[in-house]
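Before we start, here is the structure in question, set down as structure tokens.
Heads up, one of the protein chains got dropped from this complex, but the rest are sitting where they should.
Each chain gets a letter, A, B and C, in the order it is written, and its residues are counted from 1.
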Amino acid sequence: MVNWWQGDPILKAMDVATVYPEDYGAVCAAFGAAQAYLEGAEADGFPAHMCGYARNCLGYTARMIELGEIPPEAPMGGMPQPSLLLASGALCDARYKWFQALGRYLDAPLWVLELPHPGVKEGLMEGAGEGNIYFIAQQLREFISFLEKLLGRRMDWGRLDETVDSTMEMNRWWHRANELRRARPCPMHSRDFWSSMPASLYMANDPGETAGLYRQMYDEIKSRVDNKIGALKAPERYRLAFLELPPWHSLDFFNQLAERGWNFVIESWAYHPPRPLDLDRVSDPLERLARYSYHWLTGYYPKANQAEEWWGYFAYPYLEYVRDYQCDGVVLHPLLSCRTATNHLMMVRDRLMKKLKVPSLVIEGDIVDLKLFDPARALSQAEAFEETMDHYKKLRKEAGLGW
Amino acid sequence: MNKVKIFTAGIDLGSTMTKVLILDGEGKSRAQVTGATGAEHRRLANKVMAQALGQAGLSLEEIGYIVATGYGRVNVPFADCQVTELTCHARGVSHLFPSARTAIDIGGQDAKGLKIRDGKLVDFVMNDRCAAGTGRFLEVTAETLGLRLEELGELSLKAASKVEIGSTCTIFAQAEMVALLSQGRPLAEILAGLHQAIASRVVKMVTGLKIEADVVFTGGVAQNAAVVQAIKEKLGHDVLVPDEPLFTGALGAALLAREIALKCLANGKTIPDKERRLEEARLYEDY
Amino acid sequence: MAYFMGIDIGSATSKGVITQEGQPLVGHYLPSQANYRAAVIKLREELLAKAGLSPQDIAKTVTTGHSVAGLPFKHERIADIRCCARGINRLFPQARTIIDIQAMSSRVIRLGQDGQVGNFIVSEPCAAGSGRFLEIMAHILRIDIKEIGPLSLRSQRPVHFTTSCAVFGESEAISRVAQGTPKEDILAGVHRALADKLCALTSRVGLEEPCAISGGGGLDTGLIKSLEDRLSVSLLVPDQPQLVTALGAAIMAQEKEKC
Partner (left out) sequence: MAQDRGMDRAKAIYQDRSQRAGELKAQGKQVIGYLCAYPVLEMMTALDLVPFRILGDMTEPISRADACLPTVVCPFIRSALDLALKDRYQFLDGVVMAHSCDVAEKTAHIWHSYLRPPYFHFIDTPHTTGDSAVKQHKRLLKDFQKTLEQLAGRQLSQERLKEAVKAHNQQRALVRELYGLRKPDPPLISGVESLEVMVSLMSLPVDEGSRLLKQVITEVRQRNSGPPKKPARLLIWGSIIDNSSLIQMIEGLSANLVMDDTCVGSRFYWPDVAATEDPLDGLAHRYLVALKCPRTFRQADPNKASKDYQADLEYRFGYLMEYAKEWRVNGVILQSLRYCDIHGYEVPQVKDYLNSLGLPAIYLEYDYSQAALAPLRTRVQAFLEIIGQGNF
């Protein structure tokens, strides 16, 4: 599963192929195949309010084990049976609990990598950051010795070194490409973001190659910016942010909004690469990884602290995004099955309004379970929300907020 | 031990209907009566009982043992004991269909799935919080359209295709239906959509039990052929429906009453003989 | 002299207002029943008759609420939230928040300048949080919907209603009746439960005073009282709260005509 570059470069350097069940959950949702797996998980007693990706994966795995092979109906050839499960403690409980629950079906070893989530003040206490980084690096070391035992081969440290570097290189281009989206009109819509982001987050390919692709993308977006080409066919009337995960099964919904001139210019913080970090002087690749992932989560802390925003990673970044990308409004997508992507939304809504006078529209739904999303209801609120955005645009001007 | 002749009764005080069934000394049904559990009838569960006694030509004292079940079981002053509708349904179902392993029951306000092994209830699921996908759905529909409950199913089976009903809320499905009608969608297709909606909700809930054949479908809603059909389609195999699905719970209750009574007698004990009053029943205790 | 018409097609009732010189001239409503289209046509006819006007006299018509296909007259559709905001703004220019209680949903609207929608939130589609709950209760208690407000205000000991489903609430009420609980206490309990839901909804966009009420729920004095208690504010209640959105639609018709 996604581990925000903690474990992936290590697996790559040891030639372990990776498969990401969240990604596959989105695939199943997009292909309309998820419903049966969700029901399968429920039939096995997993409550329906749990993460759609997890239930999809549990249901799929149960079926695969029952059949003794990849289910014939599985979209895109299915997911193979894994020989190792690497769970991540970053961002949510669901993920390590879910891989543990896979133990009901799979006889595969399971390793969990943690990522500390300090509070803003606690994270900025003397020595706290270094202590956390030490802990991450230590865990990575333990993971490597486990892998070496499991695979019966040694880590090629030189290769790891390179992989870590190209991972960061990849994200650097991807980050730069996203920075270009500040332009008016915005050259890249969230839909394109969602289809390009898996390469960075689900590191199934060689990061060096991916870096090249992101670089090409950067060039393409750059030329769009230079020629003032926007992502929409219609003129860009509103610039919006989308929080958090999209309804993978109903992406069409965005096309209808695009016709109204709604351009989605920035989205989920957790899917974005970290801002570049200079680690040239850190020679130990594990320490580089530890610093990099930790920076991804806590890089915003000093500024959040100044702004007295105590939720430094999931709530504060949006204050910057919405300002930097000059959003007129925000669409919030609380997920019935995901606490992590939902917990902060009300708070973000409140902070954005108080600090930046940017309104939000709440549309409830789910990532995988299409029964929980009602596009018609959502679209019916769009018109009124335009009026709201117009209203706050005026207020922002009056308050000298600038966009 | 079956030499002893003893009458027993089951009363199923459901959220919508009150059902009474009396078994004779041989364990055969001697009387079965239903009444609506409406706002004012509910208190009059005793009336339904009295009617059943009249039908059977018996007096209350002649009934050896009475088991109350259903939503309003908690306070039936003339019952000897209360048993949940889950156990009673399971009992009724396995009496009627000894091969049953799964039962689906849809009543006025609840829907449940029962897992049965060797005639015994071993697991169950039921709705709570939200009455979507229950008989209430149908009642509201019938009321809105000015149709009789009995007509809904047949009408719907005539539909060539079905409309997708989005609302899950029982109450709003009605509004949606009205809207669809005003858009000129044929009534039969809308009804087909409604029946589908009930079936998928219930089947989704029951999947939690890992459905195994034979599946029996009971409760008032099982009288609706369109829901039966829709459930068959969703499950992908046949379901068995008793001749009188409404009485399954009352039958189970009466059978349990009989078992308890016979067991007492076989052990040489007298049947627990508590004072019975044929008076108002309450729905739940104040607490 | 220009006349404008606003029609609000609600799930329970369809409402229409004709304005003259920006001021309401006549208002009218009738049950939507099973056929929105027929209801709207009839409403329009009766409304015109009431005003003594012919269709040609109307400069522009705006419809809002449910969308109905194939209406046999020219009109523009505008979202009901916007119309509601305009309507309240005309009646209470000082209002900053609206709690709108309709048959099928409730919404809370924060107002910007000139009756612009500042922010809003729409309740989830659950009957337990909308006017429908009141209708159901009136039905069970066998009283007219008009009576529930006055009755509820007489209650001394409201029952504690915590149910989260209108259908179960119905049964709970029925059993209360069976236990002999006075109707007014049941109603006051229902009002409290509904007020709690509305209160929670309101807190999601925040309450800025003064706060006005609109929608058919505004006819219910018992509900207003419970809401005022719960929110600790006094509410601005229009004479005909159910017509607010239609009025706003007529005002929008005039605005649109201008530009």
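The rule is simple: contacts are C-beta pairs under 8 Å (C-beta built on N, C-alpha and C of every residue); 3 or more make two chains touch, one makes a residue touch a chain.
Please read all numbers here as calculations on a predicted model, not as lab measurements.
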item	value
Chains on display which the left-out chain touches in the complete complex	A, B, C
Candidate in contact with the missing chain, chosen from B:D24, B:E189 or B:E259	B:E259
Among A:P71, A:G89 or A:P276, the residue in touch with the chain that has been omitted	A:G89
Residue in contact with the excluded chain [from A:M1, A:A34 or A:M50]	A:M50
Which of A:V225, A:A315 or A:M389 contacts the chain that the document leaves out	A:A315
Residues of subunit C in contact with the chain not shown	160, 162-164, 168, 196, 199-201, 203-204, 206, 230
Touch list for subunit A against the chain that is not drawn	44-47, 49-51, 54, 87, 89, 92-94, 96-98, 100-101, 103-104, 106-112, 114, 116-122, 125, 128, 131-132, 135, 138-139, 142, 146, 149-150, 309-312, 314-315, 334-336, 339-340, 342-347, 350
Absent-chain interface as seen on subunit B, which is shown	71, 83-87, 120-124, 126, 128-129, 256, 259-260, 263, 284, 287
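Here is the rule we go by: only the chains that are shown with their structure count from here on.
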item	value
Overall pattern in which the protein chains touch one another (line/ring/star/complete/other)	complete
Per Cα centroids, the chain farthest from subunit A	B
Distance from subunit C to subunit A - Cα centre to Cα centre, in angstrom	41
Centre-to-centre distance between subunit B and subunit A (centres being mean Cα positions), rounded to whole Å	48
Where subunit C touches two or more other chains at once, by residue number	125
Where subunit A touches two or more other chains at once, by residue number	none
Residue ranges of subunit A in contact with subunit B within the complex	39-40, 42-45, 374, 376
Subunit B - residues contacting subunit C, complex	15, 38-39, 42-43, 71, 109, 129-131, 134, 136, 144-145, 167-172, 175, 178-179, 181-183, 280, 282-284, 286
Residues of subunit A that touch subunit C when the two form their complex	346, 353, 359, 362, 364, 377, 380-381, 383-385, 387-388, 390-392, 394-395
